[in-house]
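For this depiction, one protein chain was excluded, whereas all remaining protein chains were kept in their positions.
For clarity, chains are labelled A and B in written order, and residue numbers in each chain start from 1.
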Amino acid sequence: MVSMLAEESLLEVCAIETHSLEDYEAEPPRWCKGCGDHGVLAALQRVLRKNNVDPENVVSVSGIGCSSRLPHYLKTYGFHGIHGRALPIATGVRLSRPELPVIVIMGDGDCFSIGGNHWLHAIRYNINAVVLVLDNEVYALTKMQASPTTPDGWKTNTTPRGTYLHPLNPLSAVMGMTNISFVAQTATWLPAHLDETIDKAWDHHGLSFVRILQRCPVFMPKAFGEGGLNFPVVFLEHADGIPIHPLLRKRGAVQAHDHRDINEAQRVAVTVDPAPMGLVYQNPDVPAYEEIRWQRQDRPDHQTFLRRLEAEMDRYTVT
Amino acid sequence: MPGPRRIRLPEHTLEIVSDAGEGAQKAAVAFAQLCAKAGNGLWTVEIIPSEIRPPPHTTGSASGNRIRLAERSRVTNAGNRANVVLAFNEMALLSRLEANSLADDVLVLIDDQWATHEMEQYRRSYREVLDRFRSGAAKIIEVPLEKETLRHVEDAQRGKNMFAVGLLCALYSKDPNVLDEVIRGIFKDKTQQVVEVAVKLAAAGHQYGMAHLEECFEIPSSQSEVPKVAMNGNTALALGAISAGFELCSMYPITPATSASHSLSEIFEDFGGFVHQAEDEIAAIGVALGASYAGKTALTITSGPGMALKTEFQGLAVMTETPLVIVDVQRGGPSTGLPTKIEQSDLLHALYGAPGDAPKVVIAPSTVEECYYILSVARKIAEELRMLVIVLSDANLATGQQLFDRPDVSKTPPRPPLDLSPVPLGTLPYDWDPTTGLSQRLIPGQPGGMGVTTSLNHDRDGKACYDSERNERGHAMRSRKLATLQQSLKPPTVHGASEGDLLLVGWGSTRGAVEEAVDMARAEGLAVSSVHIQFLSPLPPGLKNIFRRFRRVTTVELNYSDDWSDPLITEENRRYGQLAWLLRAATLIDVDCFAKVPGRPYMPVEILDEIKRVLDVQPALAAPGPARAANEGVN
Partner (left out) sequence: MKEQILQPAADVWRRHCAALGETLAETVDGLENLLRLDEYHRHGHEPDRLQSALGPLAAASLDVDSLSQVLGKSTRSRAMPPERLVRVRELIPKLVELKEAWPDVPLDRALIELDTNHGEIHERAEAHFNQLAQVFRAVRIAQLEIRAKYDTQVHDAGFADFDWRQLGPGELRACPPFLVIARLDGCDGARLRSVMALLETGMPIKVLALRSSVCEAASGAGGTAVPSRMTIETLPLAMRGVYLLQTHSAASGFQAQLSQALTVPRPGVISVFCPRHGEAENAFQTRAERAVRARAVPMCVYDPDRDDRFVMCFDLSSNPSVDVLWTTDKLTGRDSQGEPVEVDEPFTLAHFAASEPELATELADPPERTDTLVPLVDFLRLSRHQQVGKLPFISLAAEEGTIVRKVVSRKLAAQCAERLHLWQTLREISGIDNPHVNTTRTTLQRELGAERDAQIESLRQNMEKDATSRERAAVASAVRKLVARLTGIEPQN
């Protein structure tokens, strides 16, 4: 790890080289017209440009699903892996190259269903990464099966007569975990809010869990009250929270919320109607797993390495 | 004092067993070190109770060690049935008999306290077991272990084992002063008082032996010029991982692989690495893959059930051509099977388990020494060829301690630093050389190399594509890399003559027993040879040529095959051992197999028996085959 000082020096020089939005665009996205994923991609590109991040120094990791195609369209190093397993791969990247920021993109089935185990543990590890779950409440790529967040009684191809159970509430699940450091919710039809949320998630040190309610115009056009038109939301407001654009104040109620108070955050997380939008919880002081491991590790030079290896061998030497 | 009569022998195999917790293992460690210092070759194996807290004084509670010591410096396997057994109680003794681990004329040294114990049940079982031994050719010496120990300490549980080591020191004509040194070394972290008591007890045991034994053994030895180390395969893997330059090992606990991670966990942080325990097997390989993708090839260690869970990720590693090393310490299967016992039955899974065509490198170490070096090979191949490398070890190597030449640590090369130089314009992420299939990989941080690595089918530019031509090209290139590696492999060397009546083919840890059996057979004039295969994928060149020079070829492996003599088994439905399947397909030669699942290593005599059976030679008047003896008992 390069010391802070050397990084500062470097920033001074490299600050003269600025990046434009095109620098973060790979191939044109192949999502359906009106898909909420477009907005998330744009927001990510804007945040990278704002912070003038070199494209080669970012890694995006995804699972399988429509949303997980994002790394194909973002011009950084991307890993489009297997269904539900983006978080372990991201953990591996963070553990071996802690200087590279990581963005994880998953869908609701990818993260909450097959990836559920990794999801809970990743939160506890609090790896320093931006974790975006694009929740369209259905499995879209495989043509409309129910996901854990599909609403009550909804008809899908695997539940033709309606779903059987109440949908999972990811916010309250996360709020029950240990080591949570950042929990936020936003929606793709509130672009100003989406941008600010991703911005804040990027600045946070720790695992920034963001659930993004996302329109799927093809398979779930009626979800979220006709794509956000009749979907009651309440914006969480705090001086250090996610800023609320004046125009958004007409789209929903505004509620003061202290995101540093875990009990209040848990109460908010349990609410589903109206859906809370904004920073639910933040604790900037939770250490990240990779920091803990790197701090305890010694990185000797080669001579010391050999000396220590000889000493280890001595322990097993018999003659 | 005249002392016991000395019998000189080239080698001996002894077992020390007690109830779990009575210290037989520590006694064995001390005795093994004593022999190693004297210059004997050694192979030791742990005898492990199958449960954590078995009820005492039962066959299930037997714990201890088997030690094979020899005049020659290289001992390659755990040997045949034991010549000597020192047991703390008759149930531990009985368990070794039931495991068919003792020779007919075994010398039994047993603690005699049970003969006059207050519990009638123990007195009875003691008598019955000893009677059984006496009805055969065994020789029994009852030793007052408990009584003698109590003369020096109050709690015989803590000390009997040291008295026993002293006794063994006398039985094998070893130097009691060296034993003193060894014990002080073993107990160096304990209090002075504990050390002195241990030393005193060992001396007492030695004196007792010198005074009461009629005969003793002398296994001569020679001091070696090179320093030697003794460790088990898992420890060797751990040290090997460090010298191979790994920085991350991610794992999930599973028997019998976990002790490798334990050894690593203790020291890795001092060498710039760490062990990550993931939330499950899938996450373990996921983290290793992520780390490898980010530029630092990582390692994951598991056993059979874990391999199954990791299969999807194995496919991902192959498709994305991300270097990765998996160590599978094989154990008895299927399913949970026999977690602490040896088997070699993950071969075909390692080769073909991942869905679709996922060519990968599979190699298997055959000795503990090879466990140390094999990770350097694995890592190099993985990184240079952008391949998944699976190392197949097994429970025998994992827990067996072998003496081998101390590796020259100074030759360990430094880790090359991460290459973050910019990528020339127009470089493709999968720029396959059309002949070899090799390509340079791009790692995050290299300017100009940005792009997505996808699990979908892709072409040279890394972009997902679905047409036939590019799908076939991708397959061809990934497969070609195996051929590229194969071109640099040497044909295996034949142990014995290059032609004959029978060729035994083995892989993994059976090598020692196979070669010893071949030596025994050749000494009797039989035209038998053996060959050992280290690279299972790609297979080394020249196999067909080697096989053709023998009238019959049969594999020797520890996995299941149907017996020709079993009912309903015909040529059409007989299931072969796993290496036999592979070799039959690769060479089109009618390779047979000697493939059983006893849960323990083959003894050389068993393989010798099979050689003789195959060659239709009358077997020596030995006991019936191993599998049946357990049911019938020793006659």
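The rule is short, and it goes like this: a contact is a pair of C-beta atoms (placed from the backbone, for glycine too) under 8 Å apart; a residue touches a chain by one contact, two chains touch by 3 or more.
Being a predicted model, the structure only gives us computed values, none of them experimental.
Asker: Pick out which of B:Asp105, B:Asp175, B:Glu384 or B:Glu524 touches the chain that's been left out of the picture.
Answerer: B:Glu384
Asker: Out of B:Glu370, B:Glu557 or B:Asp592, which residue would touch the omitted chain in the full complex?
Answerer: Reading the full complex, the residue touching the unseen chain is B:Glu370.
Asker: Could you tell me which of B:Val178, B:Leu420, B:Ala527 or B:Ile569 touches the chain that is not displayed?
Answerer: Here the residue in touch with the unshown chain is B:Leu420.
Asker: Taking the full complex into account, find the residue in B:Thr340, B:Asn471, B:Thr484 or B:Thr587 that is in contact with the omitted chain.
Answerer: The single option touching the absent chain is B:Thr484.
Asker: Tell me, which residues in chain B touch the chain that this view leaves out?
Answerer: 365, 370, 373-374, 376-377, 380, 384, 407, 411, 413-414, 416-417, 419-422, 433, 436, 438-440, 447, 484-485, 487-490, 492-493, 534-535, 540
Basically, only the chains that are shown with their structure count from here on.
Asker: How many angstrom lie between the CA centroids of chain A and chain B, rounded to a whole number?
Answerer: Averaging C-alpha atoms per chain gives centres 44 Å apart.
Asker: Would you mind writing out the residues of chain A in touch with chain B in their complex?
Answerer: 26-27, 54-57, 59, 61, 64, 71-72, 75-82, 85, 87-97, 100, 117-118, 121, 293, 296-300, 302, 305-306, 308-310, 312-313, 316-319
Asker: Under the touch definition given earlier, write down the residues of chain B that touch chain A in their complex.
Answerer: These residues of chain B touch chain A: 33, 36-37, 39, 223-224, 227-231, 235, 239, 242-243, 247-248, 250, 267, 269-274, 276, 278-280, 282-296, 298, 312-313, 316, 320, 403, 406-407, 409-410, 412, 414, 442-456, 463-464.
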